[in-house]
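Pasting a structure here, questions to come.
Right after this comes subunit A.
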Amino acid sequence: MRLSPGPQRRGPEQDLPRGAASTWLRVHGRLLASGFRRGAAYRGAALGGLVANVTFGFLKVSVLTAAVAAGGGELGGYDEAAIIAYAWLSQALLGSVNLFGRTDLADRIKDGSVAVDLLRPLDVQTATTAQEVGRALFQLLPRGLPIIVLGVLVGGMRLPTDPATLALGLLSALLAVLLSFLLVYLVAATGFWTVETRGVQVLYMIVSGFLAGLFVPVTLFPQWLYALALATPFPSLLQVPIDVISGRVDGAAALGVVGVQVAWVAAVFAVGHLMTRAGRRRLEVQGG
Partner candidate 1 sequence: MADPALRGGRTGWWRPYRAVLASRVRAQTSYRGSFALDLASSVLIGLVELAEIWVLYRSVDALGGLDLAAVLLVFGIADTAFSTADLFVGHVDTLPRYLRAGTLDVFYLRPQPLLAQLVTSEISVRRVTRIGVGLTALVVGLAVNDIAWSPLVVAFLVVVLVASTLTFAGLFVAAAGVQFFLVDASEMTNAVVYGGRYAATQPASVWGKPLVALFGFAVPIAFTAYLPVVALLGLPGAEWLPSWLGWLAPLAAVWTWAVALLAWRTGVRHYQGGGG
Partner candidate 2 sequence: MTTASSASGTTAIEVAGLTRRFRVRSRGFARKEVTAVDGLTLTVGAGESVGYIGANGAGKSTTIKMLAGILVPSAGTVRTCGLEPVRQRRELARRLGVVFGQRSQLWWDLPLAESYRILAAVHSLSPQRERERTAELVERLELGEFLATPVRQLSLGQRMRGEVAAALLHSPALLVLDEPTIGLDVLSKQRLREFLLAERAAHGTTLLLTTHDMGDVSRLCERVLLVDRGRLAYDGSLAGLSKTVGARRVLVVDLAAPAPDLLGVPHAEHLGSEGGGLRQRLAFDDAATTAAAVLSAVSERVEVRDLSVEEPDVEDVVRRIYAAGGR
């Protein structure tokens, strides 16, 4: 994978001497690749996930297209073609965007083995995120792509063929995956202060899916709920990449929403970085 998420370069390693940046990229590239390979180990689960996504895809398409028809051919800015694309693309991204809030790191913080991670010359936040993103990107092969192909072949989905739109769509999807794991890192990092992070995790699971637009597009929300959703990073996890990939939002507007994604990535990364620093200090105080 040749993915070097731009915003991460603004990390704390910025102040390292020249050459350190390329080392940083190489190390994190390796972590990403090793996560990707680990993803390949769970083939049975990936197949099961594909079946689940396809089943839900059909169910969503039928109820959402019925809703568009009942709404006179348009619903919250979606016509029939757009809503079909919405249903399939949300299922395609579901295997890679973490809306469940669970990571291995939460367990490592809980049982204290994160202390070992903190001793390594690697930043815990960037290193775990690189690995998790790698694993999630693998899921695009057995789950994401087949669902898109199926959606086009039997689900009646049409996608734009213009390379610039597709490239921007791919970038937006990658940003969504990255953002989800940066958010889930925050969930795990609360473990530095609380014994049990399951409450935060469950809350993330419930809130993130709803506000990301997993059930219905966020644009259908009543005004106050819509405003609330837009004040969170969650629409950038599903609604934004889906709109950009399907071409429903294009041109300058598309660049704008991807810019919002980038801003969320930077902000969430910064919060995670501060939490890691504070958490490390807290562990050192406790350990000393």
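These made the cut because all candidates are chains of the complex that A comes from, given by their letters.
Operating definition for what follows: contacts are C-beta pairs under 8 Å (C-beta built on N, C-alpha and C of every residue); 3 or more make two chains touch, one makes a residue touch a chain; residues count from 1.
Everything numeric here is computed off the predicted structure, so don't read it as measured data.
Trainee: Of the numbered candidates 1 or 2, which one touches subunit A within this complex?
Mentor: Looking at every copy, the candidate touching subunit A is 1.
Trainee: Contact residues on subunit A for candidate 1 in the complex?
Mentor: Contacts found on subunit A: 42-45, 47-49, 51-56, 58-59, 61-63, 65-67, 70-71, 75-76, 196, 198-199, 202-203, 206, 209-210, 215-216, 220-222, 225.
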